[in-house]
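One chain of protein is taken out of this complex; the other chains stay put.
We call the chains A, B and C, going by the order they appear; numbering starts again at 1 in every chain.
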Amino acid sequence: MSAPDDRTSPAATSPRTRPPRWWRLLGRDRGAAAAAVVLALVFLVALFGRLFLGDRAVRQDLRASLRPPSLDHGFYGLLGTDVLGRSVLARLVDAAATTLSIAVPAVLCSLLIGSALGLWAGYHGGMRENVAMRVADVILSFPSLLIAVVVLYVFTPSAMNIVLILAVARIPVYLRTARAEAAELRSRLFVDAARTFGTPASAIIRRHLLPIALPTLLTVATLDFCFVMLTESSLSFLGIGIQPPEVSWGLMVAQGRQYLQTAWWIAVLPGLAIMLTTVSATVLAAWVRLATDPGQRWRLTLPRKRRGERAAVPPEMIA
Amino acid sequence: MRSDRARTVLTLVVSGTMLVTSACAVANSDAAGDAGSAGGGTLRVVLTQEPPTLEPCESSLTATGVVVRSNVTEPLVERDPTSGRLEPLLATGWRQTKPTTWTFGIRSGVTFQNGRPFTAKDAAFSIERAVNSDLACNVDGYVFGDEKIDVRAVSPTRLTVTTRKADPILPLRLSFIEIVPRTTSTGAKVRIPVGTGPYAVRKWETGVSISLARNETYWGKAPAYPRARYVWRSDASVRAAMIDKGEADIATALDPVDATKDSTVAYPNNETTALRLDGREAPLNDIRVRRAIGMAVDRTGIVDALLGGLAKPAAQLVPPGVVGHNDGLATAPYRVAAARALVGRAAADGVPVKRRITLVARNGQFAGIAEVAEALQYQMARIGLNVRIRMADTATHLQYQLRPLPRGVGPIALLIMHGNQAGDAAFTTSQYLLSDGPQSTFGTARLDRRIAAANALSGKARQKAFAEVLAYQNEKVAQYAYLAHMRGLLGLSPSVRYRPDSATGDEMRLAEVRPVKAGNH
Amino acid sequence: MASFLRKRIISSAIPLVFVVLGVFCLARLTGNPVDLYLPLSATPEQRAEFSAAHGFDDSVPVQLWDYLGNAARLDFGVSLRTGEPADAMVLEAFPVTLQLAGMTMLLAVLGALLVGSLAAYRPQSAVDRLAGLLSMTAASIPDFWFAIMGVLVFGVALDWLPTSGTLGGPEVWVLPLATLLIRPFGVLVQVVRGSMVGALSAPYVKVARSKGADATRVVFGHALRNAITPVLTVAGDLAVGLVNGAVVVETVFGWPGIGKLMIDSILQRDFAVLQAAVLLTAVTIFALNILVDVCHALIDPRVRQAVPA
């Protein structure tokens, strides 16, 4: 998106205005606020939910198999039970922690490695850039689900391995984005200036390139969340995701699919959890992208009926 | 430089090429094919997977056998799955003419689907091909071990089979060998088999379907449907949906969830599930721990909740109806407290009960296996053991199942499903109970001796001896914590009539399927 | 353009080699397939014989060397499962997946261009908000779940569509396409919208409006072609990702495509087929990347000019 021209942007007309607090901005966008609340809730549940659960998520009772959601069986019976008679509510809470403990490290790993490599390659250009891009091509040319299948069958399908595979599979996305940004920035005046002062490459990358590329990279990362959760669930469908008795939302959907006709709540509720979380992440990512961009922030403040151009997904986002 | 407009058009053409190819390709699928209903003359069967091959000598592979056996090819002798008795098929009868020699009478007037007449020479050829050739057929070894046999066609209607040692169940073993004409290749496996059966393979469209057509020169009773077609869907809910929708007449291996529907029929499939406990590794090397596991398993709970109430709690590896089944064995009592106490006593004696046991199970081996594994894990953990689950694919599972067993993997509790297709405990004991059995982790010398002795017997004595072997294993060895004798679930559309039996999973006789006549509901 | 293509092809061919090496070594890591193909009670001699016959007793480098040598003569080995040449099996399965993926991408791109442009033209309108919600939801539904729901709802309950399979008229395409489509469509709508909003606020659009251009001319004559570049890039990457989706779709609906073939050959340790399938997929991806680049060049004169430099 082009920078808004300075004649219409109040960011330029009033350069010294203190930007409004981010929560005030957030409060004005009802959609983004709701998304933030949902995400915060998910994270809180993931972090602290297990403290209250005890063994509820694993406690089986084969006599209480497939109870529909109802008020008759106490708090943990609210959302019904699965085929092993475990509380679906407790499992959803437990699964939130597992799901996030896979998605978050996977996204962080690929973000860190991919961005570092990409910025380095893009800044230096030439051979280094070429090699990095070809590495990205190699990874992208492997069907990622298949690598996952091979690796997870050869090694144990532990959470650690799943994180590693998902991280490796997603590195090219960040690598390409970061490289493109760095390649564009490296010819800019301020980078040239820093270079003539003898600033080492690593410092230029850290101090000049990273801050500019970061918002885009973070947006891609937030949206990648969605991809990682869905892939994790596909792995469970093929039977090589998280291994029971651990449980993730993806595993719950995969295991519940055969009960879709008889006990919808087993597969539908975790599916909803995935969708709600990813939609919230997408909405919030679009919002954060605007809010962190000084040239775009003003768009958030339009009155509702005139609210203008808001990019939902940055073009760099690849899924 | 081309004009700008032309460039736009070109871009559209480039990206549109795929659509055109796609659209053309849609037309090539078998749209005009025999998509009609069973009433239209085609019996439509949906399997779980595409057969890897239709080679008759591989028909002991379930996926191959279910299509080939008794439909396309036939054996000399077949075992009646309900009575367990052997019935003549392409043979007319058999006698043990010497201790090591069996003589078979061969049916005359039978022709192969390619028009050639069937003689004893074809029978001899088929046995040689399956057992002594380089094809590495699955039936070789599975049924015959490594003994060499001598087969002779004495006349067009007489066949003799000689073994080195006396083999009292040789006719039963021969029931696994499908008869093919002499012209069949011995160097390579065939893609489209030819046999004497009621149906001939018309077309195998790889990945899509296998079509059969009625063999109009069949020597026996003609089947009701002129054509049959197999398709495969790996997801059970899709197979069930195809029955509901009327897209298929028979669906195999449905989920227990669907057991309540009118369109499903349950049948015992001769499979038995159990946990094989590796008695060489602590803490499983302590018989108290192994016994405790047997007592910790809530068989009725698992059967009712996870297996749709279809299976029967088991106390031994072979189901009723198999020679050697011991009616006197009762399932281990479900007593958690007692089991926990047993483990506690073992722990007091220094057994490292907290060492982590890996429960290995195979994805998709039976419907609900993941849940069963979870239940077993939970129930074992409840008596104080430390258990984790590893769901494996077939290849990995086989590494755990077969000798040489993997090293350095710690104590393994392997969830196995054993199908005794032959109806004689000899196959089970030699594989699963011998101390060096290919699928056994340990045993005792006394058990080995008892098995060897039972193998040499026949008739009532054989039944009694094997029954004692099974009882002895439970009492003194306890390598297995039994789960259940399984039952399969078949989907049947209202327009067909078929009674599945214990062999249906391995050979589905399409000739026995009849249309429901109008007003006969 | 010719030099552009040459350069692009050479630089992309190197990764192809690495893909072949990678899949070869990964496959060897999964162990000797002998257990799967020999009877349970096969003797050690039989096992050794099987391994020798298929070359599994050699060291991995030797196996690799043999494989590369044979592959150079276009001999990709035979399937352990069926005994057929691996390349024949792969080529047979490939068109199905290519058709599925091609149709999917075409529908996804066209649909997303339409919906995304509509949404972008009046940001925050009801249309925009609806499109945003739908696309985000579509992009976050687990595909196998959608597939099975589709079978149960449209196949059984409503009885509108066949449940599965490839036999029949065009209606058999609906559910597999829809399953494969939802995610790329959802993502692309958002990309198109974002990119369109950007293009519509560009100065040249103001100029076009100052010339009196109406909405159609502004959107299709000016903004669309500028907005399509990022859409193409993302569409290319999504198309690559369709191989993953194809595995699920082909598994559920029983389509004999390359995704199912790959999964089956992994599960069956059918290395020759797996390698041939991955190689063909990689070549396709490679061709696709070039196609995307060519489209970029066709659409944007600046890309065309920048290449020889």
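Simple rule for what comes next: a contact is a pair of C-beta atoms (placed from the backbone, for glycine too) under 8 Å apart; a residue touches a chain by one contact, two chains touch by 3 or more.
Keep in mind that, in the parts below, contacts and distances are computed from a predicted model.
J.: If you had to name the missing chain as UniProt does, which of "NADH-quinone oxidoreductase subunit C", "Oligopeptide/dipeptide ABC transporter, ATP-binding protein", "Multicomponent Na+:H+ antiporter subunit C" or "Thiosulfate oxidation carrier complex protein SoxZ" would it be?
T.: Looking only at the record, the undisplayed chain corresponds to "Oligopeptide/dipeptide ABC transporter, ATP-binding protein".
J.: Using the definition of touch stated at the top, determine which of C:V192, C:V219 or C:I299 touches the missing chain.
T.: Final answer for the missing-chain contact: C:I299.
J.: If the hidden chain were put back, which of C:T30, C:Q63, C:T166 or C:S201 would touch it?
T.: Considering all chains, including the one not shown, the answer is C:S201.
J.: Suppose we count only contacts with the excluded chain; which residues of chain C make the list?
T.: Within chain C, the residues that touch the unshown chain are 123, 201-204, 206-214, 217, 221-222, 225-226, 299-302, 305.
One rule holds in what follows: only the chains that are shown with their structure count from here on.
J.: Which label fits the chain touch graph of this model best, line, ring, star, complete or other?
T.: Its topology is that of a complete graph.
J.: Compute per-chain Cα centres, compare each with the mean of all protein Cα atoms, and return the closest chain.
T.: Central chain: C.
J.: Of all the other chains, whose mean CA position lies farthest from chain B?
T.: A
J.: By the contact definition above, name the pair with the higher C-beta contact count: B-C or A-B.
T.: B-C
J.: Quick one: report the Å distance separating chain A from chain C, using the average Cα coordinate of each chain.
T.: Their C-alpha centroids are separated by 22 Å.
J.: Using the average of all C-alpha atoms in each chain as its centre, how far is it in Å between chain B and chain C?
T.: 36
J.: What whole-Å value do you get for the distance between chain A and chain B if each is reduced to the mean of its CA atoms?
T.: One centre to the other, that is 45 Å.
J.: Where in chain B do residues touch two or more other chains at once?
T.: Within chain B, the residues that touch at least two other chains are 237, 393, 395-396.
J.: Could you list which residues of chain A touch at least two other chains?
T.: Correct list: 153, 257, 260-261.
J.: Across the complex, what residues on chain C touch chain B?
T.: 30-31, 33, 35-43, 46, 49-50, 81-84, 89, 92-93, 95-96, 98-99, 102-103, 105-106, 109, 148, 151-152, 155-156, 159, 162-170, 172-173, 225, 251-257, 260-261, 267-269, 291, 294-295, 298-299
J.: Which residues, counting only chain B, touch chain C once they are in their complex?
T.: Those in contact with chain C are residues 7-8, 10-11, 14-16, 18-19, 21-22, 25-26, 29-31, 33, 35, 52-53, 60, 136-142, 145-146, 188-189, 191, 206-209, 231-235, 237-238, 241-242, 244-245, 247, 393-396, 398-399, 402, 431, 438-439.
J.: Taking the complex as given, what residues does chain B use to touch chain A?
T.: 236-237, 255, 257, 298, 301-302, 304-306, 363-364, 367-368, 370-371, 373-375, 377-378, 388-393, 395-396
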